[in-house]
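Note that this complex is displayed minus one protein chain, with the remaining chains in position.
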Amino acid sequence: MAIIDKPPALPAGEPRRAARPLGVFTRPKEQAGISAWLTTVDHKKIGIMYGSAALFFLLIGGVAALLIRIQLATPNNTFLSGDAYNRMYTMHGTVMVFLVVMPIGAAFANFLMPLQVGARDVAFPRINAFSFWVFFFGGLMLNTSWFLGGGADGGWFNYAPNNGVAFSPSHGIDFWNVGLMIAGIGSLTGSINLITTVLNMRAPGMTLMKMPVFTWMTLVTQFLLLFAIPVITVAQLLLTFDRRFGANFFNVQQGADPLLWQHLFWVFGHPEVYLMILPAFGIVSEIIPTFARKPIFGYPFMVFSGIAIGFMGWGVWAHHMFVSGLGPLSVTAFSVATMFIAVPTGVKILNWMATLWGGKLILNTPMLFAIGLITQFTVGGLSGVSHALAPSDTQQTDTYYIVAHFHYVLFGGAFFGFVGGVYHWFPKAFGYMLNDTFGKVQFWTMVLGFNLTFGPMHILGLQGMPRRMQTYDDAMGFNFWNLAATIGAFILGVGVLMLLANVAYSYSKWKAAGRPNPGPDPWDARTIEWSIASPAPAHNFDVDPVVTSLDDFWHRKYQEDENGVVRRVHTGAEIAQPGNPEGVHLPAPSYWPIVLAFGIPIIGYGVIFNLWLCLPGALVVIGALFGWALEPADDLDAPGHDHGQDGPGHDGSGDHHEPELETV
Amino acid sequence: MAHTAHDTDTHHGHDHAAHPTEKQYWMVFVLLVALTAVEVAWSFLGAEGPALVIPLLVMMTVKFFLVAGAFMHLYFDLKILNGRLFTWAFFGAILLAGAVYAAVIASFRFNI
Partner (left out) sequence: MTDIGIPVEESAAFIAHEQELVHETGHASSLGLSNTKLAFWLFLGSECLLFGALISTYLLSVGNFVGQVVAGNPRVLATMPAEVMNEIVEKGSVNSFFDIPFTSASSFILLMSSLTMVLAHKAVSEGNYRGTKIWLSATALLGSTFISGQVYEFTVFYREGLHYDGNLFGSAFYTLTGFHGAHVTVGILMLVALLIMAFKGKLQADRAETVEIIGLYWHFVDVVWVLIFTVVYLIP
């Protein structure tokens, strides 16, 4: 109820006609082409960039995976040396976790969260752009380690004391540290942005319990990010100080306990895995009701189980450390806590199944991928419960049984969900549909390849095949299933590439057909992002949607008649907002986010190689911060700025939005 | 939609307690200084173990809430719309952080 009415809190926001002494301080004007993408602050474009960057890193991580599988296809193979193998699985894991799955989650979150709450953009658009660029440059920097430092080789979790200079003298681990810290800045600033947007910028009438499940799941994810990233940042800082400046945090000779690294890492690491899966859970919670033609079963339970996972995820980290020498009380406590945390996830699975039950199922590509997530995640969840029992985990840990578990939940779960999400929201983002038949072929290819790769790993693990071993002996009995897994991996690779192929194929068919527009609501969906044109116009909503219930858009289309029968009263296209940008004020694009993001890795290289290099990096950073603060808050000539804005009361801030609200 | 200059109170919402007066700020400060002095004195008094640590931690916590509540205005900000949600989230987060780190330290110190 408080009235917030004040000019922006930052020095930017000078009166519009302030002098612009240097040309570089004007806001960029480009509307199209690569400059537009480099300077955009539009959350939808930023979401697309996150997704594209994730795809790029997916190819890198995927190639690493295939190289690993080639090495393991036959016993006593010499395709990769021990060192190269260490680098392969380290970079595969690191790239996939930090540079693929997390950014895909960020892509969906950035694209959808403002749309689903009825906002024009996020709370801080320039910071949003900065979050993307700093993630991207950090990820690139991490991958320059292949050429410059030998590639990180300590495993994606990088345990002490192996991660110290004594045992890992090359720069690979320094790149792991610094590159991930830089990318982590992006996650942190992004999370602050999205939480503020969802908590503070919802459309009129949208209470928290009327938000879509996807928005809730990603909100919990952002909170997890907000609190987990500082912990790994501290761990990485401590390690960097040890390696570069001679500190003793993990120096066993001085009495340090290397277990500190494990604790700090896994306090981050466990919330990390929940923040990888929750967005996919959210996606599935949108797809299934849409194509089962029923509302999600048990909406409050879905919301509260997501929140419960967010809280409980902080209390189970040491289940990654059962064999590290923890005392029996710790092990027991964490074992019990881990068993409990299966409950909220189980609630979700049951709710999805109850949503499917009795629905008029449309088994198109998004739906198939969503069902794929449910089944495969359940398999991974079941093996996870077996890990929760500390005695059995003592057998399973560091074997391929664990590898099977996390690939089932992360790939069979999260990644399948993400692909389903791509198919589902593709028309909203790009204005054309992906071919459904092609998608179904892709789905089954991926199912075959995925299960052929990771299913046998359960067997291999229980037979005793250890993780992170460069090769295995002929006489161990692992040959057959390893070969099967390698074949499966290549089939899976084809399946993943089919997504790119489908994009290209669908695009060319769409062009040939004269670029027909799929309309605002091709799936007859439930949430308000489908009430605007496809592709989503730059300004999102012409007028603020007024929300009176959960699935508000659906209830405007389908209502009960006098006999209590639900009938359609409108199609989506009839009641969608036409996409008229008249009278809308959008934030202007800006150079400074990418410039600031560019300066930070320079400091990073300085920390690794030569401290003098930090100086130019710091200068770029400080310059960019001043440019950011001092640039004109709004540029009359900037694109997206409509002429009706010169009236009194517009403070002209580039970072605030003033929706012209009219009653619908 | 004219933006007018605002006096002290309007930017804090419809139903909130007024800003602290200058006198109240000084009082909080004096209290903080007094607590610090007591803390330092207590640490020199020769108590050991829990008898030393617990009063110190209590005083530290009181100082924490004084600064957060009065200087950071949290006491008054909690009376806003959805204040209860905010309160729960804020204190939930602090409790969570404290519990996690306490568990980490405990598992080291007591080898449980």
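Details
Just so it is clear, A and B label the chains in written order, and each chain counts residues from 1 on its own.
One rule holds in what follows: a residue touches a chain if its C-beta (ideal position, glycine included) is under 8 Å from a C-beta of that chain, and two chains touch if they have at least 3 such contacts.
All of these numbers come straight from a predicted model, not from anything done at the bench.
Residue in contact with the omitted chain (choice from A:76, A:253 or A:610): A:253.
Of the options A:170, A:196, A:517 or A:577, the residue whose C-beta touches the omitted chain is A:196.
Annotation: of A:111, A:227, A:416 or A:510, A:227 touches the absent chain (contact as defined above). By the touch definition given at the top, chain A reaches the unshown chain through residues 1-11, 119, 123-124, 188, 191-193, 195-196, 199-206, 226-231, 233-235, 237-238, 241-242, 245-249, 251, 253-257, 260, 264, 267, 544, 546, 548-549, 555-556, 559, 569, 649-650, 656-659, 661, 663.
Of the residues in chain B, those that touch the hidden partner chain are 1, 3, 5-8, 11, 13, 19, 22, 25-26, 28-29, 32-33, 36-37, 39-40, 43-44, 52-53, 56-57, 59-60, 63-64, 67-68, 70-73, 77, 80-83, 85-86, 90, 93-94, 97-98, 100-101, 104-105, 108-109.
One rule holds in what follows: only the chains that are shown with their structure count from here on.
Chain A and chain B have CA centres that are 34 Å apart. Residue ranges of chain B in contact with chain A, taken from their complex: 1-3, 6, 10-16, 80-81, 85, 92-93, 96-97, 99-100, 103-104, 107-108, 110-112. Residues of chain A that touch chain B in their complex: 1-7, 208, 227, 257, 259-260, 263-264, 267, 311, 314-315, 318, 326-330, 647-651, 658.
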